[in-house]
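One protein chain omitted, others in place.
Coming up: chain A.
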Amino acid sequence: MPQPLNYLKETVSQTAGPYVHIGLIPAMAGFDIFEKNFSNVLVTPNTKGERITLEGRVIDGSGTVLRDVLLEIWQANAAGRYNHPADRSAGALDEDFRGWGRAGSDFESGLVTFETIKPGAIVDRAGRKCAPHVNIWIVARGINIGLNTRLYFSDEEAANAADPVLNLVEPPVRRNTLIATRSERAGKAVYSFAINLQGPDETVFFDV
């Protein structure tokens, strides 16, 4: 027998279940308990950057929209800098932007929305420039381990074409599953997305 390595093993995932709102968004469960709550609004009036709405749905293998799903997003600020010490890039921090939010899908429409800013391009630790993107984590009843995916922006064609992660996706047609479509609504940019859990347009999910 070789010497034991003595690493601990990661605690395994379990589904968030149908009542995930109780713990993470209690107002959606139907009650008010905490003085301070987390939300789908990532911006304050002082946050720098272009205000955008992210708006999408998560769809199961029968084509049905999930109405009990919870998404979290994590993104860089308008200068392309994450609010975390492990980001050593040169972009300026924005003290009015944590870069994280969570949202439950609407119980009727299944719509998930975030009010945020468009992130800047990111320089990764290998010095490569990465297209602006938002990192997404998805949990729900029936999802045994949180799903990781990303959203890129339809108006960043050149940056997307050079992005080192998008370029890993094969076949290339699947890269489109990660791109949110820009439109304008009442003068504000809205990026629409669909996350397909299965089927011919299955979204690319990452083992990060």
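Convention: a contact is a pair of C-beta atoms (placed from the backbone, for glycine too) under 8 Å apart; a residue touches a chain by one contact, two chains touch by 3 or more; residues count from 1.
By definition in this document, contacts and distances are computed from a predicted model.
Visitor: Report the protein name recorded by UniProt for the chain absent from the figure; options are "Dissimilatory sulfite reductase D (DsrD)", "Glycine betaine carnitine choline abc transporter, permease protein", "Protocatechuate 3,4-dioxygenase subunit beta" or "ATP-binding cassette domain-containing protein".
Guide: "Protocatechuate 3,4-dioxygenase subunit beta"
Visitor: Name every residue on chain A in touch with the hidden partner chain.
Guide: The missing chain touches chain A at positions 6-24, 26, 29-31, 33-36, 38, 60-62, 64, 66, 68, 72, 74, 76, 82-87, 89, 98-100, 107, 122-128, 130, 133, 135, 137, 139-148, 150, 164-165, 167-169, 174, 197-198, 202-208.
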